[in-house]
Structures are given as structure tokens and as C-alpha cells.
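What you see is part of a larger complex, with each chain still in position.
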Amino acid sequence: MNRNDVTEKIIAAKVNQGLKWEDIAKAVGLSKEWVTAGCLGQMTFNAAQAATLAGIFSLTEEEARWLQVVPYKGSLPTAVPTDPLIYRWYEIVSVYGSTIKELIHEEFGDGIMSAIDFSMDIQREPHANGDRVQVLLSGKFLPYKSY
Amino acid sequence: MNRNDVTEKIIAAKVNQGLKWEDIAKAVGLSKEWVTAGCLGQMTFNAAQAATLAGIFSLTEEEARWLQVVPYKGSLPTAVPTDPLIYRWYEIVSVYGSTIKELIHEEFGDGIMSAIDFSMDIQREPHANGDRVQVLLSGKFLPYKSY
Amino acid sequence: MNRNDVTEKIIAAKVNQGLKWEDIAKAVGLSKEWVTAGCLGQMTFNAAQAATLAGIFSLTEEEARWLQVVPYKGSLPTAVPTDPLIYRWYEIVSVYGSTIKELIHEEFGDGIMSAIDFSMDIQREPHANGDRVQVLLSGKFLPYKSY
Amino acid sequence: MNRNDVTEKIIAAKVNQGLKWEDIAKAVGLSKEWVTAGCLGQMTFNAAQAATLAGIFSLTEEEARWLQVVPYKGSLPTAVPTDPLIYRWYEIVSVYGSTIKELIHEEFGDGIMSAIDFSMDIQREPHANGDRVQVLLSGKFLPYKSY
């Protein structure tokens, strides 16, 4: 057994039980973004969170233990994702990547926007011409320091 | 001459003149995100915008004309970007990609978040533990329709 | 169980029962292109459509539920397809890609032809020198807008 | 000098002269799809066609001669194209590739749709919700024969 087996079991259980990530996140008491990432094998749960999830998805004790082990991260099967929804994000990085780099450096100097001290919030933005997906990303700026 | 030559000339001129993208965008009268992307060879300017930029960067008439031709897009030299700042965005897609997919589908059904009918806003978010980069993405949801 | 298992079961059932995609599509009441794509794991069915397919292919309730979950899309095992029929399409993109780009931009300006708000119709075109495959593609033009 | 040099000269001349592919094609007397592909270095012109193009783009005699040499084809710089407009076509092959294969085989048996004995027609399709790009592809069916 490994973390991947647990992820697959969670996904299958969710399909079978007709659950929503939003409700699962509420049960865990954290954001839907972080909890979903964890259920998909990208984050590490603590004992209490794992117990809650074990209850929801009927996980065994061993499976619950795997949820508390830091996983090997990366949720995509290919370097360039083939799924259209995920590809659009890859395209944003491809088309706007140099722009994002220029503007963050202009404001902050040399450094990066952290993908670790980071949060993400996905919301529906109602719009007359068709609703929009609004995503708010927040990552700490980490400067390169000379030494 | 091609668009890439014009992009390189603009970048070199900006370094030599010590300009800021924010001020260039103000002169054009649009967001810093879109104008920077355009100057980096990813968007198409109209005649008036191209004239403004030609004035700022001392472009020839031919160079200004290239700014009005739709470019071959994609601003990164490798499929997996090596620059640390841009890589962090690739990592967000890698680690959170399946999560983004799940949550958008949960809210909207099958479809994608457009990377064309799309805007991006990058801001400094002051924070006691170190300022953060805040990025707001907004893309129209486009549903797959059966036919 | 995952969507891929259901796709493989459907394909095997179709071979064993000697069915035609056209007849399956008629039973579902939609185009043969969309229904086949869905049966091959690329589209999402609603409950009624899934029930119809479950009847045709003797799917279990759980399998029918997977047909209603948005799949991870992309139906080819390699970035450059090896199958001769599919490769010819890749070659069309390779040889005519820059032409398609030029002509759509000439007519519509900067933007894309949507692959989401999109339909496809494949027909036999009788011809004295050998029948032809005629494919009509229709995708909404989505303009890049400045902001 | 090689064909690529001639292609780059033609593109630059077109930008500088503000020409349209449609008009260039009319001057040559063939479809805009085939003529554009030829000007972009994918097709071979005969002497008369090359002379017409040499007139339009002020090509030298040597450059006109290169237009009559069969080029090394393939117009994209990477196996998976990064330009959003061209990528959407790659995505269509990725998502619908197995569907296209199934439906052509169902109608015609084992074989391919030719990309050589092939034509393409790109048109604007007016639509209340936003105009669409309509593309009609026609390729001869070539059967695999046993021997």
C-alpha cells in the first residue's frame, strides 16, 4: 500500500457517495483548496484531520496513517498537461510567465513568490456575459539575499 | 526583422532608459499586466498603442508595424521553465492542478476557465511576516456543450 | 475503479456485441462525434445519458456514476501520435498550423478558435477517384481583449 | 540562402506592405489556404506562381527559384505547439483523436484520411452569440490493402 492507493480509494469513494469537496473541507474545518489538494495526495494531514477523513471515506487505520505521511508531490501525469482545463493554466504560465517575472521583480526586486507559504482561493464571479472563475493567489515574497 | 527583434529592442531600451513597466502601461492607458505581455511579444497592439510605444522606445515605423501583427505566443524557452520565479508557477500547476480541476468542475460542471477571455492583476500585499505577492486571476468559464 | 476502467469495458463490450457508434449515438440522441468522445472517456454524460449507456453496455450502477464525473482528458498515449490515421491529423497541424493561424488572424484579429465551444461533423464524401472523408469543424472565435 | 530565408523575407514584406493573404491568393489564382501554406514554406510553387509572388514581394530571381524547390515541411518550432491558437488544434487531435479514428474506421474500414490528397477551407460563420470559425477539411480515404 502507498499514498497513491489511498488517493484512488478516496476519489472512488467520493464518486460513489456523491460527496462534494466543499462539504468534505467543512468537515475538516479548512479551506476547500487545501483539503482537496490533500485528498488528492499533495498535502499532509494531522492525526485529527486523517481521522475525520477516515470516517468520511471508510478508510482503514493503515490508510489513515498514510494520510499523515508527507507525499511525493506533483499531480500531473505529463510535463505538459493534456487536460484542457489544466492546460489553460500551463498556457497562462507560458504566455504570461515572463510578464509575471518582470512585474514581481519591478515591485519587489530579485526573488520569488513562494509556492509553499502560499494559499489559493477559487470563487464563482457572476457576470452578465457568462460567469467567470476568479482565483486569488497569495504567496510570500522571498528575496534572494547576497552573502 | 521579426517580432522577436522588436521585443529584444524594447527590453534593451527599457534597461538603458531605466523605465518601469507600470509607467509604460500608464502611457498606453491599460493595465501593467497586459501592456507588459504585449511588450514581451505576447499580445497585439493597435495603431495608437504602437505609436505610443514607438515614441517611448524610439522604434522605427517598421518596428511599430510589427507590434500590430499577431505574434506566435509562448514566452518560455523550455517546456519546464528553469527560472525559479516562473518555475514556482509551474509547480503550482503541478501540485494544485488536479485540485483546481476538481473545484472548478464541482462549481461549474465540465468546461474550462478561459485563458483568452482572461485578466490578471498582480499586487503587493503588505504583511507583518514579510510582504506577499497577491495575484487575482479572472477567466470566463466556458462549458463543454453536447451536440 | 476509475473512468479508464469504464472506457475499456465499453470498448470491449462494443467489440463483443458488434455495435456501431452511430447506433449508440442515436440511442443517446446526440451526434456520433460527441457520444463517441464521451464513451472514449473525453466527455461527461448526464444521468439520463449514462443510464442509456449502462443499458447498452451492461454497466453497473457504479460504472454509470463514473460516466457522470468530468474525466482527465487527452486520448493519446504519446505526444506525437504513432497511429497513422491520427498522425495525419497531427501532420495537418504541423504543416498547416502557421497557415491556419495567419488566416484566422487575418479574418478575426488576435484570438483563438475555441476547442470547447466546438463541434465536429465527419461525413463520407463520395468521389469518382475514391471517396473522401469530409470533416466540418466549427469553433467559436474568442478574441484576446486588452484590459 | 535557403527556403527559410525566403519565407522570412515574404513575411516581413507582407507586414511592411500591409498585404492580405486573401489578396495574394487571388493574384496567384488559387485558394488562400494553399497559397498561404506555400508562402510559409510548406508547398511548392510552379514557375508562373513563383513569378507572381516575386512581383508582389520583390523577390530576386534566386529567391523565386527557391519557391519552386520542394521544402522540408513542418511549420512548428516544438512538438507540442505553444501558441494558443495552434495549440487548440493540437488539443482537438488529443481529445478527439481516438473518436476520429473510431468513426472513420466505422464508415470506411482500416485506412487513413489523406493529408496529401487534402484540402482545407476556412470561413467565418456568423452567429448571434459570437461569430465562429468554420473549417472544412476534405481528405481522400486511403484503405490499407492486404497483399
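For clarity, chains are labelled A, B, C and D in written order, and residue numbers in each chain start from 1.
What we mean here is this: contacts are C-beta pairs under 8 Å (C-beta built on N, C-alpha and C of every residue); 3 or more make two chains touch, one makes a residue touch a chain.
Model, not experiment: these values are computed from the prediction.
Colleague: Please give the number of copies in the complete assembly; 4 of them are in place here.
Modeller: 10
We take it that only the chains that are shown with their structure count from here on.
Colleague: Nearest 5 degrees is plenty: how much rotation brings the CA atoms of chain B onto those of chain D?
Modeller: Rounded to the nearest 5 degrees, it is 70.
Colleague: Hey, which pair has more contacts between C-betas, A-B or B-C?
Modeller: When the contacts at A-B and B-C are counted, A-B has more.
Colleague: List the centre-to-centre spacing of chain A and chain B in whole Å, with centres computed as mean CA coordinates.
Modeller: Between these chains, centre-to-centre, one finds 23 Å.
Colleague: Going by the contact rule already set, what residues in chain B reach two or more other chains?
Modeller: 33, 72-74, 76, 79, 98, 101, 105, 111-112, 114-116, 142
Colleague: Tell me, which parts of chain D touch chain A in their complex?
Modeller: Contacts found on chain D: 80, 82, 84, 87, 91, 94-95.
Colleague: Where on chain C does chain B make contact in their complex?
Modeller: 30-31, 33-34, 38, 43-44, 70, 72, 98, 101, 105, 109-112, 114, 116-117, 119, 142-147
Colleague: Sort out for me which residues of chain C touch chain D in the complex.
Modeller: So the residues of chain C in touch with chain D come to 20-22, 32-33, 36-37, 40, 42, 73-76, 79-81, 83-86, 88-108, 111-115, 118, 120, 122, 124-125, 127, 129-142.
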